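Rather than the whole complex, this shows some of its chains in their spots.
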Amino acid sequence: MEKVGSTCWAIAEGYIPGSGHGPEPQMTSHETACILNATEVDAEVRIMLYFSDRDPVGPYRIDVPAQRTRHVRFNDLDNPEPVPRDTDYASVIQSNVPIVVQHTRLDSRQSELALLSTVAFPVK
Amino acid sequence: MEKVGSTCWAIAEGYIPGSGHGPEPQMTSHETACILNATEVDAEVRIMLYFSDRDPVGPYRIDVPAQRTRHVRFNDLDNPEPVPRDTDYASVIQSNVPIVVQHTRLDSRQSELALLSTVAFPVK
């Protein structure tokens, strides 16, 4: 298959609500970067996080095997440090092979959930 | 009309909730790929599904006649096999003629529905 995607993506909108309702873990408020690697080569993905008031943090390293998808919850990232809750952030996602990135948030701060999703911005 | 769209699209975010509330079928939790074929030629569309822990499945074959739109529910795909519920997946959608693809999810796991939608990523 032809090369599907881009090797650098940006998500300007990031925010993990600090609270939630509903059964865990599906209904926990969370932010996800859905990554598709449709190539024949394993992807080594590095995520940098940007904040409003301090230097960037990262890279967080994620492997996405060839011909696989991985839905990465920012809530679960903890190396080099956990992603703070109730804090604005942004992210830049780089890969050694073309990938496709989509960004989703499930917000369960109130009793009913809200969803948002958008394709990340392909930088190159 | 000029060529409207692209012949290859990717949706990195896929997830069909396994439960829902409200009258069937409008309020069943579902994921849809809305496909527009504005050309004068019938489109032969093939969908490949990617998972986190096994090989891709497909192609699923869909026809979209010339000058028509078709809103394909992933819930309804069953050949070569149904799309599993409560499972992360991604999709790549290819066509012999340019099409436009938009991705929508209606989530009715809780009593009130949540919607998300985004234009798929045009690969070429």
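All chains are identified by letter, namely A and B, in their written order; residue positions are counted from 1 within each chain.
The definition used in the following text is that a residue touches a chain if its C-beta (ideal position, glycine included) is under 8 Å from a C-beta of that chain, and two chains touch if they have at least 3 such contacts.
Nothing here was measured: the structure is a model prediction, and the numbers come from that model.
Participant: If you could, jot down how many copies the complete complex is built from here, 2 of which are displayed.
Facilitator: The number of copies making up the whole complex is 4.
Simple rule for what comes next: only the chains that are shown with their structure count from here on.
Participant: Upon optimal superposition of chain A on chain B over Cα atoms, what rotation angle is obtained, reported to the nearest 5 degrees?
Facilitator: Answer in degrees: 90, to the nearest 5.
Participant: If you average the CA atoms of chain A and of chain B, how many Å lie between those two points?
Facilitator: About 21 Å, centre to centre.
Participant: Taking the complex as given, what residues does chain B use to touch chain A?
Facilitator: 8, 10-15, 48, 50-53, 55-56, 86, 88-90, 92, 103, 105, 107, 109-112, 114-121, 123-124
Participant: Under the definition above, what is the set of chain A residues touching chain B in their complex?
Facilitator: 1-5, 22, 26-27, 32, 34-36, 38, 67-71, 100-102, 104, 111-119, 122
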